[in-house]
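Structure in C-alpha cells, see below.
Complex shown without one protein chain; remaining protein chains in place.
Read from first to last, the chains carry the letters A and B; within each, the first residue is number 1.
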Amino acid sequence: MPIKTEPFYLNVGPQHPSTHGVFRLRLELDGEVVTDVEPIIGYLHRGIEKLAESRTYTQVIPLTDRLDYLASMTDNVAYCMAVEKLAGIKVPERAEYIRVIFSELMRISSHMMAVGFYLNDCGAFFTPVLYMWREREKIIDLFDMVCGQRLLYNYMRVGGVSQDPPGEFWPALKKFLAEMPRYIGEYNQLIKQNEIFLARSKGVGVLPRDTAINIGASGPVLRASGVKWDIRKMDPYSIYDRFDFEVPTGEAGDCYDRYWVRILEMTQSLRIIEQAISQMPAGGPVCADVPQFFRPPPGETYGYIEAPKGNLGFYIVSDGSIAPYRLHIYPPTLINITALKDMMVGWKVADLIVIFGSMDVVLGEIDR
Amino acid sequence: MELIRPEVFTPQEADLAEGKLINSFVENYTSPYPDPDKWLEGEIRRNIMLLPVNMAVAWARQRSIFPLIFGTACCAFEMIAASGPRFDLSRFGMDIIRFSPRQADLMLITGTITWKMATAARMIYDQMPEPKWVIAVGACAISGGTFRESYSVVPGVNSIMPVDVYVPGCPPRPEAMIHGINRLQAKIVKGTIDNPNLALK
Partner (left out) sequence: MTIAVNTEETGKKIAEAIPGSVISSDKGSLTVDSKALAQVSGFLKDTPGLEFDYLTVLTAVDYLDYFEVVYRLVSLKHNQSLIMKTRVYGRDNPAVPSVTGTWRAAYYQEREIFDLLGIKFDGHPDMRRLLLWEGFAGHPLRRDYL
C-alpha cells in the first residue's frame, strides 16, 4: 500500500554554526533526501561598491580588506594591481618580491582555515581547526611584525607596499619555512586516511568538468574538477613567471579532491616563498612615488589575480578624478556556488553541510 | 549485709551545705560566657562564609557565562582566536561557546549587522532566556564602523537591542575582547537576583 508523502520545507537559517558566515539555504526535503536547494544571500551586503565611489583610490584599500577577510593581503594586491594597470605605474622589484611572499603566506593560511573548517563540518569538532590554528598564529605573528595587524592588514599600496619588513622578520620567516613541511605531514597523517572522513568525502558532491567550466568556477574548485587553469601559470601577473612550481589538479571533482588540491597547493606555496627569498634584491625602494590624491587617466581596466579562493578581479572605470567612477568586484566564491543545486540534490541533509564546507566560501566576498 | 543509712542532716546542717554551694557559685561564676559565634574562631570560621544571597548568585553568574557568538564577519575570527589555546577564554569559565540561544546568557555580536540580518538578530535576542547580556564587539557593531554611510548597514547594534559592553577595534585584539568580558563580569557582580541587568533600569 503506497504511503502518502509530501515535501517538507526546511530553512537552514542565516545564523547556523556550519555555514561559515551568514548564509541561508531554503531546502525542500523528501524525508531526509534533498530535492531542491535555493541559496539566499545578502545578509552581509554592506555596499562596498557604492562606498568606493566616494573615496580616493588609496582610501578604498581598507575597504577591500574586508571582502575576503581571511585572505586580505591578496584582496589588497588585486586592487592595487588593477589601479596600477589603469594608471601605468611600475612597481619596484623589491616590492614585487615582497608582494609575492605575502600572497603565498596568505594562501597557506587561508587554505589551512578552509581545510580546518571543512573537517569541522565533517564532524571532527574543532580539533583540526586548533591544530591548524597553531601554525596560523605563527603566520599571523609574521604579519604582525610587518604591519601591526592580525587580520585586516591594509599593507599594500598603489605602487608597492607601505613599508619594508623589519630586520627580525627574515630569520623568523626562514624558521617558519623550515618547520612547516613537517606540520603538513602531520596533518596528512592524521586526516588523509581516516575512515569516517573518506566515507563522508569521497564521491560526495561531484562537480563534473563541463559544468564547472560553464558556471565559470575558478580556484581549487575548478582545479579539483580536472581543469588545469591557474592564472599564475596561464596568464602570469607580477613576477610569477620567474618561479618554478606545479599546479595540482584532481580527477573526480568530489569533496575529497577539493580538500587534497588545497593541501598540495600549500606545499607549492612553500616552494615559491623559498625561491622568492633567494632571488630578492637586497635593497631598494618598496613603493613607487605616487601622490596622495592621484588622478589616473580616464579609461577602464580589469585587474585580476589568483586569490586563494579563486580568480578575484576588480573592474575599475575612471573619469580622471580622485575617486573611482565605478568599482566592480568579481567574487570567485559567488560564482562557485552557482552549481550548488546540481551538487546537492539527491544527497541527505548531513551531506549538504559537508558539500558546502568543501566549497570554502567567505560571506564577506559573496555579499560585498 | 550492712544497711546503708542516709545521712540525715538536721535542717540547720542542710541549710549550711546549701549556703556553701551558693557561695561557691558566687565566687566561681564571675565573668559571662562568650557569645556562640565567637566559638567559630579558627578552623571553622575559615570554612564558612556568610553573605547575602544576591551576592552569591551574582558571583556564580559572572564566573559561568554561556556565550553565544552571533558571528557575521571578520570579528568572529578574532573571537575564535580568543577561545583558542593562545588567548585562553576558558580560564574565565566561558568554555562552552555554542550557537544556540536557548542555553546562552551572553550574546556576542561580532561583525557588521545589515538591515536584512537585523530581523534574525532581534529574533535570537528574544529567544534567549533572562538574565541576558549583550556585548557589541568591533567598530561595525558599535556604530556601523567603516560602512556607516552605506544604505544597508544598521548604524550600531544598539538600535536593535540594549547593549552592556562595547569593545572597540577593527578587529579588536583577542586580549581586548577578554578585557571586555572582564568588564562585563564586573558589571554582573553588582546585579541582584530580581534585577540582574542594571542596564535596563
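Remarks
As a working rule, contacts are C-beta pairs under 8 Å (C-beta built on N, C-alpha and C of every residue); 3 or more make two chains touch, one makes a residue touch a chain.
A quick note: this is a predicted structure, and the numbers were derived from the prediction, not measured.
Here one chain is not drawn; of A:Asp30, A:Glu179 or A:Asp235, the residue touching it is A:Asp235.
Residue-wise, the contact with the chain that is not shown comes from A:Thr338, picked out of A:Thr35, A:Asn194 or A:Thr338. Although one chain is not drawn, the whole complex shows that of A:Ile213, A:Val247 or A:Ile263 it is A:Ile213 that touches it.
For the chain left out of this panel, the touching residue among B:Lys116, B:Arg173 or B:Lys187 is B:Lys116. Contact residues of subunit B toward the unshown chain are 115-116, 151-152. Against the chain not shown here, subunit A presents residues 41-42, 45, 47, 49-50, 211, 213-216, 218, 227, 229, 234-236, 302, 304, 311, 313, 315, 317, 325-326, 328, 330, 334-335, 338-339, 367-368.
The working rule: only the chains that are shown with their structure count from here on.
Put simply, subunit B touches subunit A in their complex at residues 70-74, 77-78, 80-81, 84-86, 98-99, 111-112, 114, 116-117, 120, 124, 146-147, 149-153, 170-171, 173. By the touch criterion given at the top, residues 13-17, 21-22, 42-48, 50-51, 54, 62-63, 66, 69-70, 129-130, 133-134, 137, 150-152, 363-364 of subunit A touch subunit B in their complex.
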